[in-house]
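The complex appears here minus one protein chain, its other protein chains still in place.
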Amino acid sequence: MHQLNGMTGALIGSAIVAIAILTAPLYVDLFQIMQLTVFAAMAVLALSLGFIWGYGGILCFGQTSFFGLGAYAYAVAAINFGDSTPAIALAILIPVIFAALLGYFMIYGGISDVYLGVITLTVSLILFNLVNSTAGDFYKIGDARLGGFNGIPGVPTFNLPGNSGYILSPEQAWMVTGIALILVYLGLRVLIASSFGRIIIAIRENETRAALLGYDPRIYKLITFMIGGAIAGFAGALYVNWGAFVSPTIFALGLSAQIIIWVIIGGRGTLIGPVIGCLLLQWLVTEIGAQQALDANFILGAILIVFVLLVPKGIAPTLRDLVMARLARDKPMTADTTTVKVKT
Amino acid sequence: MNVPLLQTSGLTIRFGGVTAVDQVDFTLEEAELRCLIGPNGAGKSTFFKLLTGQLRPTEGHVHLRGRDISGARPHEIARQGVGIKTQVPNVFNAMTVQDNLWIAARHKHTPAFATDLTDKILTDLRLTQIANKEVGQLAHGQRQWVEIGTVLAGEPELILLDEPAAGMTHEEVERTADLIQEINKSRALVVVEHDMQFIKMIAKTVTVLHQGAVLIEDDVARVLEDARVRDVYLGKGLAA
Partner (left out) sequence: MDIAIIVGLDVVSGIASLVLISAGLAVIFGMMKIINLAHGEFLMLGAYATVLSVSAGVNIWIAMLVIAPVFVGLVGVIVERCLIRFLYGRLVDSMLATWGLSLVIVGGTTMIFGNTIVGVSSPLGGFQVGAYQSSLYTPFLALMALLLMTAVFVVMRYTRAGLIARAVMQNPDMAATLGVNPARVYMATFGIGAAMSGLAGGLLAPIAGVVPTMGAAFIAKAFITVVGGGTSILWGLISASGLFGFINQIAAFLTTPVFGEVILFIAAVILIRMLPTGISGRFFKGRL
């Protein structure tokens, strides 16, 4: 019952945000619209990690791998097809296949969290080196030259489905990105409330118990990992659509770290937290970029350390706990709240 | 000749140089209630882990209704109808009591039916009061009941209970004994327990494990009088 109420809240909130997104071009200038577009694309990426880590318990340090693969898949496909619709499909499909392969080896191998984090991070490092080395005519897929360190410029941006001549304006691209963010958010909310969602949370809580009830934790984790890959790949397409450009820095260590920081400061185990964390950090990084004295890495690292030490749950769950504690105090004690608490 | 529900033959597991379960031949008939006792370290919990696939046997086999399940993974064995309450409560801590049971019931049933089954078991086990509490916040005895409820919600045909009465009050222990006899009307159980009063309440046939091997298997009265059992087990001050 309370889940339904939560869902209603999410729908109302989403509707308000959707109205704000659709009307934003009326009172926000183009430069800011562009800024918000990339923030929203990154927020979709934040949701992908927020989902697999916060709900699936999968510690992926290299979510940029799927983001970058999605971005490159989109760029290469859009250049070859001259139409963004199949390119978006490939930007989702290729990361999913990659996640399935990588996830199979890791999850069915039964490796620990620590190993999984390190291996996924290593994947992003190696993809960075690999794509970086693709300079020259030899490395081209169809009409698309991968361009090595220089990346791929001039990527066709989104067009109307079925009409590749109608290219979306920056304002329309913003609306598409913003609405995509809301839809991914709501989609994940529905997924988490579904049987599948409840089962993956149960597996996160106690894998042994879930297995002893007949659930195969490996397949659930693999599917979760693949859904994360799909969303991250989609975010990659949104990102390329924003800048019409992709380069290997999309795989760089700095971005991997940022995604983790978004989720950490926003809070694991919520969806809104990673989005908030992402928007805050994006804004902060933009601000830092405008001055010379402090290095962005330095600030980001310090933020990560402070949160791990002092606010390990992140902003959203900490706020929620504070509100809950306040509510509980205001409510009269009922008989069943006097149960002895045990530390687990 | 009818096939027994559960049969192990020469079941053995070694950790390094230690043989934790040693050539155990164990047979359980349909709808039987068996108690498994033995001093600490006798291999009871390890035996359960072998039956449920949490450990792979070094040697020997486990047959469930004639099917060889030795070396199968825990979820595969669970799907064959084996449910276990482990020694340390194995529950979903951050979830409510209701959700714990629902997850178990959902494996076989539709969401709506799972909800109904959950409600029924919550009522049967008198857990309705705490249905919306997080399991991590409950006392040890209550967590035991939640886990028993979770096992029942999975509707297994063979139920393994590892120390179900541990940490319970006297009244709760009696309820647990009643519950076990109720379950036993339709399903088979193997119960590991230390509490001799509890064993006397429920037991018919008792198997005694000692140093990983079966020491004796007989009617409860005869087992409790057996000199060897006294030596290895009751002699250690537990007779009182």
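Going by the order they are written in, the chains are A and B; count residues from 1 in each one.
Simple rule for what comes next: contacts are C-beta pairs under 8 Å (C-beta built on N, C-alpha and C of every residue); 3 or more make two chains touch, one makes a residue touch a chain.
Computed from a predicted structure; not experimentally measured.
Although one chain is omitted from the display, it touches the following shown chains in the full assembly: A.
Screening A:S195, A:N297 or A:T318 against the full complex identifies A:N297 as the residue touching the chain left out. Of the candidate positions A:T23, A:N129 or A:S169, contact with the unshown chain belongs to A:N129. Among the residues A:A10, A:A73, A:A91 or A:M106, only A:M106 touches the chain that is left out of the figure. Only one residue in the set A:A24, A:A257 or A:V285 touches the chain that does not appear here, and it is A:A257. In the full complex, chain A makes contact with the omitted chain through residues 59, 61, 102, 105-106, 108-115, 117-119, 121-123, 125-126, 129-130, 132-133, 253-254, 257, 260, 264, 293-305, 308-309, 312.
In this text, only the chains that are shown with their structure count from here on.
We define each chain's centre as the mean of its Cα atoms; on that basis chain A and chain B are separated by 43 Å. Note for the complex: chain B touches chain A at residues 52, 54, 73-76, 78-79, 83-84, 86, 90-95, 99, 102-104, 106-108, 111, 129-130, 133, 136-140, 142-143, 150, 154.
Put simply, chain A touches chain B in their complex at residues 195, 198-199, 201-202, 205-206, 208-217, 336, 339-342, 344.
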